[in-house]
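Apart from one protein chain that is not included, each protein chain of the complex appears where it belongs.
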């Protein structure tokens, strides 16, 4: 397993440590090229598809291609034993690094132990583990929630609204990402002191479900003063439109459709903020894994900055694309890491031949 | 001698589906090991066994109601529920751990018992009863564990998910490298767990009057009743046994993942896979024919198929498609029987 | 109440009980909203219409599911039939969107029917396999091509617009309902479904083309899932991966709560209709109450069991 060493680590611009107290880890240097595997959970939404495509594109990137001897991606569904099994199988097969999106924040003790025993670098990202024993890559979910909440609050204050009903749209239940974001959002509203009633619905991060539960909530509650939601933001927009609900401040993720809507309607009151978990995280996780194999000192928890864009910062063709479909995630590149695979480039390239 | 050969031929003819499944499993597992860079090693076997235990227990659980001619749509949910219970209880002193395991298995059995009682005394169809109680089980699981987590004894986790050698080593039972121990020390503990439960619980059950009655009910319920068999007892026992096996799956899942997770989707997927495993093993969904050992084989087939994705390079976005086609093809193997049928009326029995 | 229940014919009993339950749910829900919010949205026509609008997707799926359940079969491929129809409709777009969606449903139904009628693989397992193949196809489709996923204006109209103040989706549901009810009661195909569901061997020996009946029923189920998918995509303005899953178990539950025998052969379409309304209202009341998922699941299960128990214990197995 890795040694705990002191920082700073390699490429601090790209591999930014989470905080001041983040540990640093160092693995024994191995000779490349490396065998790298990605063990995804399910492939049930666009985000995951975009993630897989990004991973494949990144593995072909000239900067990394030479360092990878073998590259495999498997998706195991929501089945914990299958995911653990796949990781262990790759360890047995002699893979050097395994990048994964965990199906649950717990339960990886055994594979972590095996990875350490075999000097394999295991890198969870996105839905990370509640442990500090492995190197992980993520955006700060708590912070994301707080920013969403704070933005909505600020916009409401600016309108002079001091209390009212807020609709919170949650993601897939039982998931650490969902949990942390929600904690952040609620914390902000609680601290404000205004009289806020939080109504929360579960949208499972998907547009359709979100649209349905938001429509239901509007039918029951009549009107909300703001909507703060996780993934599925396109559904929020659609539901408001269908119900002819007046535009209100909305916080959401980075789907192109959501950004298009903000850009179009911000003058009518749709004051929006778009912060998205990026499918491009996979590339950073791969890069971190390779860097660790090369013997570099790495932060145990790598923080990727939140890609915030409010209605003030949206620019067509730059951070959203009005001529492209709604359902890809706009934020995908990370220039400080040399990850330059843009969302539209991999998700919309073949648009013309299917239209 | 002739008699034995006759009996063998008889058993072969009567459970062709099972032997077919067994042969299929042997072939695909052999090829997997040949293709695997470290095939035929203890580590690979340990890993394979770990991955298979939960679904194998669920397949065995599903078998019992299926033999009755019913279906238990709650097995996945009961597994989830019991794994959440285990994640609360299975840690601390050895006594506490044993107690936690006992309570886990008991609660699954009790849940199955409840299913059985509702089915028997409510005179309702198992499929719809368990559809509903499955929701209840998930509800309770979410209540116990709104977010994934919990605690499982770390030694237990390590010892029960490795080879016998590691088990002996973890608990300092004796010298794990003793020469006499070497021939068996490589055997995976999960495999032993699975086989011990399967043979110690299933075989006696099948040979008991209650077990026999389960088969009789699936074969012809009216006739079973007329023959004076304990119908109610057998039905209730069948569901309770299903609950027990599901709880074994849940307990193992909790130990394996050191946590509990009230994952609705996983519960649903495991239930459906358990049915697929039962069918792959050659148990008839109409009841009366088959057995838990066959389903165990079916579950293994299901798992080994997915092992291949890690060995062979397949576009990850095509994997679900290939998995689907292989599953469809595997269950369609049973259709070969229909091609042999010469009397169309035989199709309807 | 007891004497009332015993005075109706056994096949109508589930329908009566479910209707009563609907009233009870409305009362409980209204009591709750009156005491907590001081309003009664559940009784407002607009709210109810909106609930029925979203309920129509479930209703249409359940209508098709009923056809196969009457045969003693089940269609577990509904989730991805629905999704695939919607996705294909959206990605073809234009005037061909609707016909494409329906064609997908028909094709899936045909495959299901062929596998079950000719290969005689249990529907439980064959449709499960077809479902995962469809899922694989759609993952490959969306992953490979980044297809268009926006609903066409016609799909939007059918699902989200209103005509004379009534959501168009409800008209679609009504149309599907009338078709299914007519088929079941007044056509020889419908009667053959009941006959085949009761005893396939006897139906076959009566010269009923049982294979065609099975194929027909599965195609009906496929088409219904397709219509629901196209509508749902219209309602959400797009087709998306997870859209079908939430409809499977509720559709089965609605059919059974409506009094259709899960083993086939018995059931009336009105029952399915009532079952759907019941489930839709139960869900809305639970979401109005902001019931957490745990409680929701428990109540859901408890309601199904208790209603079935009220319907009366099934008869003993025929000797």
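List of remarks:
So that you can tell them apart, the chains are marked A, B and C in the order they are listed, and the count of residues begins at 1 in each.
One rule holds in what follows: a contact is a pair of C-beta atoms (placed from the backbone, for glycine too) under 8 Å apart; a residue touches a chain by one contact, two chains touch by 3 or more.
We adopt the following convention: contacts and distances are computed from a predicted model.
Per UniProt, the protein behind the absent chain is "Ribose transport system ATP-binding protein"; the candidates were "cysteine desulfurase", "Acyl-CoA dehydrogenase family protein", "Heme exporter protein D" or "Ribose transport system ATP-binding protein". Every visible chain touched by the undisplayed chain in the complete complex is listed here: B, C.
Remark: the omitted chain is touched by one listed residue; of C:42, C:58, C:108 or C:203 this is C:203. Here the missing chain is touched by one residue of B:171, B:225 or B:308, and it is B:225. Residues 182, 186-189, 191-192, 194-195, 198-199, 201-209, 265-266, 318-319 are the ones on subunit C that touch the missing chain.
Residues of subunit B that touch the chain left out of the display are 6-7, 10-11, 14, 204, 207-209, 212, 215-216, 218-220, 222-230, 284, 287-289, 341-345, 349.
By definition in this document, only the chains that are shown with their structure count from here on.
The chain with its C-alpha centre at the largest distance from the centre of subunit B is A.
A separation of 36 Å divides the Cα centre of subunit A from that of subunit B.
For this pair, subunit B with subunit C, the centres built from the Cα atoms lie 31 Å apart. Residue numbers of subunit C whose C-beta contacts span two or more other chains: 139, 143-144, 293. For subunit A, residues that reach two or more other chains under the stated contact definition are 43, 49, 52, 173. If you check the complex, the residues on subunit A that touch subunit C are 43-46, 49, 52-53, 173, 199-202, 204, 206-209, 211-213, 215-217, 219-220, 234-235, 238, 242, 325-328, 347-351, 353-355.
On subunit B, the positions that touch subunit C within their shared complex are 71, 118, 121-125, 127-129, 131-136, 138-140, 142-143, 146, 221-222, 225-226, 264, 272, 275-276, 279, 285-286, 317-325, 327-328, 331-332, 334-335, 338, 344-345, 347-349. Those residues of subunit B whose C-beta lies close enough to touch subunit A in the complex are 36-38, 41, 43-44, 47-48, 50-55, 142, 146-150, 154, 157-158, 161, 253, 256-259, 261-266, 269-270, 306-307, 309-311, 313, 316-317, 319-320.
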